[in-house]
Structures are given as C-alpha cells and as structure tokens.
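If you scroll down you'll find the structure; I have some questions about it.
Note that one protein chain is taken out, while the other chains of the complex remain in position.
The letters A and B name the chains in turn, as written, and every chain counts its residues from 1.
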Amino acid sequence: MAVLQQLIFALVLGATYGLIAVGLTMVYGILKILHVAHAGIYALGAYIALSVLQHLTPNFWGALAIAMLTTGLAGVLIYRGVYYYTLRRSRIVPLIVSIGIFTAMNELFRLVAGPYQHSFPAKPGLPTLITPYFVITSKQLLILILTAAFLIALYLILNRTKVGLAWQACSQDLEMAGAMGVNVDWAVALNFFLGSALAGAAGVLMALYRNMVYPTMGHVVAYKAFVVVVLGGFGSVRGCILAGLLLGVVETFLGSLEWFEFPRDAIAFLVLILVLMFRPKGLFGRL
Amino acid sequence: MSLLVTEGLTKDFGGLRAVDGVNLVVGEGEIHGIIGPNGAGKTTVFNLITGYLKPTRGKIHFRGRRIDGLEPHRVVSLGIARTFQIVRPFTDLSVLQNVLVAWGHRNYYGLGPFKPFGPAKRKALEILEFVGLAERAYVGAAALPIGLQRRLEIARAIALEPKLVLLDEPAAGLTEEEITRLKELVLRIVASGMTVALVEHRMTFVMDICQLITVLDRGKVIAEGTPSQVASDPEVIEAYLGAGEGEGDA
Partner (left out) sequence: MPIGYILTVGTFTGIFMILTVSLNVLTGYAKQVSLGHAAFFAIGAYASAILTVKFGLSFWAALPCVVGITTLVGVFLGLPSLRVSHDFLVLSTIGLNFIVGSVFRYFSFFGGSMGIVGIPMPEFFGHPLGTAGFFGLTLLFVILTILTSFYFSRTWGRLAMEAFGEDEVAAKAMGINVAKFKIYAFAISSAYAGIAGALWAHYVGSVFPDNFGFDRSIDILAMLVLGGMGTIRGAVFGALVLQMLPEGLRVIQNYRMLVSGGILALMILFQPMGLLGRGSFLVKGFERLRGRLVSHEAEDMP
C-alpha cells in the first residue's frame, strides 16, 4: 500500500531529523545557546566517515564509530574552546560566534574535499525487507534500527544515570547545579560530546541514505533542526524526537500530494510559522 | 481615595499557590509597605500588578479601571511604574540614556518613535538632579556602584510620570548611609504627588517611612495596619519568628 510505503519514508526522514535536533535541544536546554554550528558537526560526521571509507577501511561500522567519536570531540572543542568564554556575555555573542564557526566549517569542507558531491561508498550489510505492502531497503532499515538504538541509549542515560541527573539539574539552573556539587563543566562537555556524536551519526546515515556528501549539506539541516527544536518545545528531548518524526511525516505526505504546489523545504517553515502563531511554547513543550 | 485595589488576587505556579486571595488597597498619596518572610509572595504581587504575570483569579483595579491581564507596557502607560529587586539598568547605555528611555514612554505610540529624542535631554537631566545622579549623567550605567544603580532605577521610574511607584526591595544591599538618603528620596517622591508602594525586608526601613503596612505570609494577608499595629500583632510576630527573621534577599 502506498500509504504504508510513504510512512516508511516519513519515518526514515523523521528519525534523522530527531537525531540531529536532540543535540541542539540539549545544548539549548542547558546553555540557552542557539548552537548553529551543530549543523556543521552534522556535515563533519559525513565527511569523516567518507574519508575513513576511502582511506582506512571499507567497513561501515568502523567509519561510523570514528565519525561519531570525532564529531563528539569536535563538539566538546567548540564548547570548551569557544562557547565557554561567551556564557557571561550578551546573548548575541555566542549566537554570532556560532554562525561564524558554522560558516567557516562549511568553507573548510569545500576547500579540503572540493566543492563537488561525493558518493558514499558503503554497504550496510542488512537485507532488504520486501512485503506485499511495502519495501524497506537495507539502508532504511539500518537508519531505523540505529536511530532507535541511539534514542533508547540516550533515554537510559538521561533517566538512569548520574550524568542524566546532572544535566537535568543544569537545565533547571546552571549556578544552582554548580552550588549543589554538580561538576557543571564536565556535565556540559559530556552533553556536547553526546549531542554532537548523534549529529555526526545523523550525518553519516544521511550520507549513506542519499549516497552523497557535499559542503553545504548542513545548510537546510541547520534550520530544519531548529524547526524541530521549536516544535518540540525548546529543550525537551522527548518532544524533539516526536517533532522530528512529525516533520518527517508532514513533509513526506504533503510533498507527495499532486496539488500541493510548494517546495518541500518550505513546508517546515510554514509549519514553524503556524505553530509559533498558535502554540508559542511548541507542540510538545511543557506549559 | 484608593488608587489601587486588588480583589481576591490569586496566582498558582503549577501546584503551588504563591499568592492566595490577596485584597490590597493603596490610597492616594500614601507610602504603603508590603512585608513578609521569604517566599511570602510579595514580588509575585508586584509582578501581577505590573502585568508581568497574569493572575489565576482575582481582579486588579487602578484608578477605577481594571488592569489585570494587561501587558506590562500598557500598565506603564496607565500610570504604574516599578523597579526590580535585582537592578536591571541598560548597561550599554549611559545613565542619561537610561532615563531618556523611560521619559520616552509617551513617544512609543503612533509617530512618536520617529521623533528625535534630543529635546528631552534637559528634562532627563532634571530628573537625574532630583535623585542626585546629575553628575554621573554621561557615565555608562554599568560603571555605577550598586547603590547608585538603585537610584537610577528609581529615576527611570519617576521619568515614567506615574501615579503609583512600586519599589521592589529598594534597600537591599545598601549601606546605612545610603538607606538614609533613600528614605529622604522616597519622601520627596511622595511630596511631589506620587504614591509609593514598596516591598522590603528591612523592617526598620519600612517602619520608619510607611503609613500603612500589609503583611503577607505564604501568599495570604495576615495583618494590615499602621507600623505600630502590625509590629504588635501576634500572628505577624509568629510568622517572622517561625520563618527565622529574614534579612537576606527573597
């Protein structure tokens, strides 16, 4: 059935949106920074995996692991090397810094790897599921399974570990958390590591799915991930994942309608404006 | 004549009732103190009156007009000015500019925003003179010590030409000498035709200058009257002793 097949597309798209936006929403929840460079991290993940595949090993899992590790560290570097020094300054400062880093990252990708699209030479090694109603390609299957695994792991970290508790304390009140004995610096750094690693993973998965890597691949993502964060209610991880899936569904179904004469990337924007007008706290936000 | 009247003013935050059925009457020309232990809901009452919070229940009348639920800038335009417990000067602007921003309140409508502010500088300087900040007019607001930043907040409030000035902990963090000067300033504000309501921790300050005092505890009014009446009220004494004489900030 066409609807089921569409739903598969929607889920795959929504899963990657959620995966990227989770990191953003965690950073916003704690530091109240709009971390635009996060989309650069996403593209970095794809580029790292690509060069690992080209030069080191043809093993997809190895490439994914190295990409996640690198992007995680890059996220920590951005926090500890830059944002850390802007926290006490006017909120316009971290925002502009972030935009600058994002822009410079895109340009570095172009200068190092060239302005053209690269194909992404990896085989996920999973079967293609063919049922009478829908088909799930091996790549789609991989994205769905991996995203689910990441999100379950994240859920466990958030709710079952000391780090998760520390993050919650930090997002309530950074100074109070520090006063209560939370090592704020470590907690935030770990937050950046995890969020960035997930964005990097999303970059790798998207590169695999679309079979391309290019310098400005983070551009549209930069703003869509923010749309997801807003819809999810700024700072809420669960809301963010739901919103990611929802955006995937809306884009896929609206985009497939014959009479809907509107570019696909514009849909997210329409949704954003509508939600902001009627539900300023986001669809899944508290309050 | 009563200037400000609240009826059954109530505010819930989630499950917590911060303000519970407060009836407050502030008469014209008086200095009205609102006191109470930490967490009694004093600042919340101010935030409700000035439109920063919307009441869960209850009404607020100002000069016979309902003002609950209005946006903060509308409340200002009707004649209520406020200061903040933690001072919020515009630190990127000079002291004079800070006062100008407030003096401009009548120009933020219609074509007003497109008129130059230059001619108003003289008036802003007069206001700075009134609070004793004229010498610092061209200094950046961030460079002022805390005591003077409080004065600047009061100057901005006066520049709004209000009927009623709400001062949120005006004496917090001030030295004894600064408090004496603050008292004198508050008296001059009232003498020039404004009414003052203030939230304060420092009992001596409130007892010295307020004609009427309302005591809040856990969101409710537990006593009201002249300083001497309130000071001898057993319930007030118990509330304060029970909460441990609070001298710190709420």
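For the reader, a short list of remarks on this structure follows.
In this section, a contact is a pair of C-beta atoms (placed from the backbone, for glycine too) under 8 Å apart; a residue touches a chain by one contact, two chains touch by 3 or more.
Everything numeric here is computed off the predicted structure, so don't read it as measured data.
Taking the complete complex into account, B:113 is the one of B:8, B:69 or B:113 that touches the chain left out. Among B:144, B:160 or B:174, only B:160 touches the chain left out of the display. Interface note for the absent chain: among A:2, A:92 or A:257, the touching residue is A:92. Hidden from this view is one chain, which touches chain A at 34, 36, 82, 85-86, 89-93, 95-97, 99-108, 110-111, 216, 219-220, 222-223, 226-227, 230, 234, 261-266, 268-269, 272-273, 276-277, 280.
In the full complex, chain B makes contact with the omitted chain through residues 50-52, 71-73, 76-77, 81-82, 84, 88-94, 96-97, 100-102, 104-105, 107-108, 112-118, 121, 138, 156, 160.
The definition used in the following text is that only the chains that are shown with their structure count from here on.
Chain centres here are Cα averages; for chain A and chain B they lie 46 Å apart.
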